[in-house]
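Yeah, one chain of the complex is gone here, protein chain that is, but the others are all in their spots.
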Amino acid sequence: MMAKTIKEIEHTLYRKNSKMRTERFGKSLTFLAVVLTAAITAAILFLVFSKGLSTFIMNDGSVKDFFTGTTWNPAEVNSLGKPIIGALPFIVGSLAITGISALIAGPLAIGAAIFMSEIAPNAGKRIMQPVIELLVGIPSVVYGFIGLSVVVPFLRDLFPGSGFGIAAGTIVLSVMILPTVTSLALDAIQSVPRSLREASLALGSTRWQMICKVVLKTAKPGLLMAIIFGMARAFGEALAVQMVIGNASVIPHSLFEPASTITSILTMGMGYTVMGQVENNALWSLALILLLMSLFFTIIVRMIGKGKSA
Amino acid sequence: MSAKTKDRLATAGLYVIVGIIITVLAGLLGFVFVKGIPQLSWQFITTPPQIFKEGGGVGPQLFNSFYLLVLTLMIAVPIAIGAGIYLAEYARDHWIIRCIRVLIEVLSSLPSIVVGLFGFLFFVLYMGWGFSILSGAFALSLFNLPLLVRVVEQSICNIPKSQREAGWALGFSKWETITTIILPAALPGIVTGVILASGRVFGEAAALIYTAGMSTPIIDFTNWNPLSPTSPLNPFRPAETLAVHIWKINGEGIMPDAAAISDGAAALLIISILFFNFTSRFIGNWMFKKMGAN
Partner (left out) sequence: MQSVALQPVKMKTNRIKVVDSPDFPRSSVLQTTDLSVYYGEHCAVNEVSLSFPKQSVTALIGPSGCGKSTFLRSINRMNDDIDSCRTEGKIYYEGVDLHSLNVNVHEIRKQIGMVFQRPVPFAKSIFKNVAAGPMRYGVKDKRELLGIVEENLKKAALWEEVKDQLHTSALRLSGGQQQRLCIARALAMQPSVLLLDEPASALDPVSTAKIEELISQLKKDYTIVIVTHNMQQAARVSDEVAYFYMGRVIEHGPTEQIFNHPHHEQTAHYINGRIG
């Protein structure tokens, strides 16, 4: 027994090498990277929450005023001694721009995706797909700049007013999210199995019936996800919108009057307020709304994704 | 209406939609190039801007964009590779990992302005770096980490399981298998993804206006000492990038040729993005070919 033990210890299989140590090292190092990435997110969430809520906690702002008031003047106080923080114009502006952009870009993008996948797959793959992928990468300031130099003057000539406003912002954002939504919609449509299409055509459907009844129906969750993803991008876009919306903190009466969005007021205001003061905290409350909306979009996308896989 | 007629009408409708889209997108690119390319000259891309008179260039802005990109990649890529490796190779299905994945997804969906504001609060004010290239590079790193992590994780997951087993069967540890076999095999995918993400970094503006700032001090392109305040390499100087410059001169530019400069800068930006796109395709293909995987 004793002899055997000695022999085992001497056997090369018991030889230690550095592998265990490097293994532990590598695993911890990469885990650290993961934790760091997650911690950054947590830090951002924490900071925006704590800054955003301090308007209501420290500065005695009214949540009701924030969501229903129409006057934004955080430096002053109203008759109740509370800061005037009516953010409704910005919230309305952001929601209007996002909603209308999705209504314009969604159908166009789905139409283009159907075209690329079902009607002209060759031209779609060879020409349109690379161009769309390229357009996905175009910086948003370029869209804003084109909006400023083409869309705004165009609207100014056609409609009363300066040309700045929700209409201009919507046009710019629709064009901006169009490539992204198209590309995602195309993925969704292409993931419909070929066999389903063939089965439908074999039953005597026309191509359009096949597209409506089989392709669109099967790809519906994916298409929804594509549109919501586009909406999230539109809602969070700052500079392109800020350049064409006119930046007036009122609820506009028409699409062609200057308005504001949450992002535009953030872009404009943050540099002119002092950290810790109520004007600044009020802006952080707007950032918090932005963050909550993007969380909301993420949750919806996840829920649709879960429903799809289930 | 018969099904046949409907089919024809719908097809015609789709052609119209695609026609509209192509017109808009082609018009967009056409506009930028037709108005912008005549503005481009060696002088334009090398000289600093003029504040009150015509004839300024975007030299420092172009340099800042590239410098910021390099710094951002230097910060973000190593972290992304580490996190991607962990998520692809070590992570098990555990609630902590699920939480982390959700957090990373949330980070990827945050609007860039929110990340920029966080960067302003944390890097500019709390860390005391001021409006600087370093603050900007960190903000952009945060912003692009989720995308890069996904790129790395995907590229690694695309390497078949058999390659790992072959490594383990040679007596390699998991870590050795990853670093010597899996990572090199996943490199073409990673490089392609990183270059594509570079395009995004290059054109980002909203996250930068409150981190890297909206001004460029006078810099001396003959002074390459990174510690000197006039050196282009000094990471603690404010740095306006090309994208931020376009935004700024359209808002508050008072030089008489602001429109022409924006045209040129926009064209320059898109050309750079095009360059990143083609390079990523080219390098990806080249690396795949070199490995003989064609």
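Note that the chains take the letters A and B in the order they are written out, and that residue 1 is the start of every chain.
Definition applied: a residue touches a chain if its C-beta (ideal position, glycine included) is under 8 Å from a C-beta of that chain, and two chains touch if they have at least 3 such contacts.
This is a predicted model, so every value here is computed, not measured.
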In the whole complex, of B:Q43, B:T180, B:N225 or B:N285, the residue touching the missing chain would be B:T180
Logged for subunit A, residues touching the omitted partner chain are 4, 7-8, 11-17, 19-20
Residues on subunit B facing the left-out chain by the touch rule are 92, 160, 162-163, 165-174, 176, 180-181, 184-185, 290-293
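Following the convention adopted for this analysis, only the chains that are shown with their structure count from here on.
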Rounded to the nearest Å, the gap between Cα centres of subunit A and subunit B is 17
The answer for subunit A against subunit B in the complex is residues 19-20, 22-23, 25-27, 29-38, 40-45, 47-48, 51, 107-108, 111-112, 114-115, 119, 128, 131, 133-135, 137-146, 148-150, 175, 178-179, 182, 205-209, 211, 232, 235-239, 243, 263, 266-267, 270-271, 275, 284, 287, 290-291, 294-295, 297-298, 302
Listed in rising order, subunit B residues that touch subunit A in their complex are 3-4, 6-7, 10-11, 13-15, 17-18, 20-22, 24-25, 28-29, 31-32, 78-83, 85-87, 89-91, 99-100, 103-107, 109-115, 117-118, 120-122, 125, 142, 145-146, 149, 172-176, 178-179, 196, 199-200, 202-206, 209-210, 243-244, 246-247, 250-251, 259, 262, 266, 269-270, 273-274, 276-277
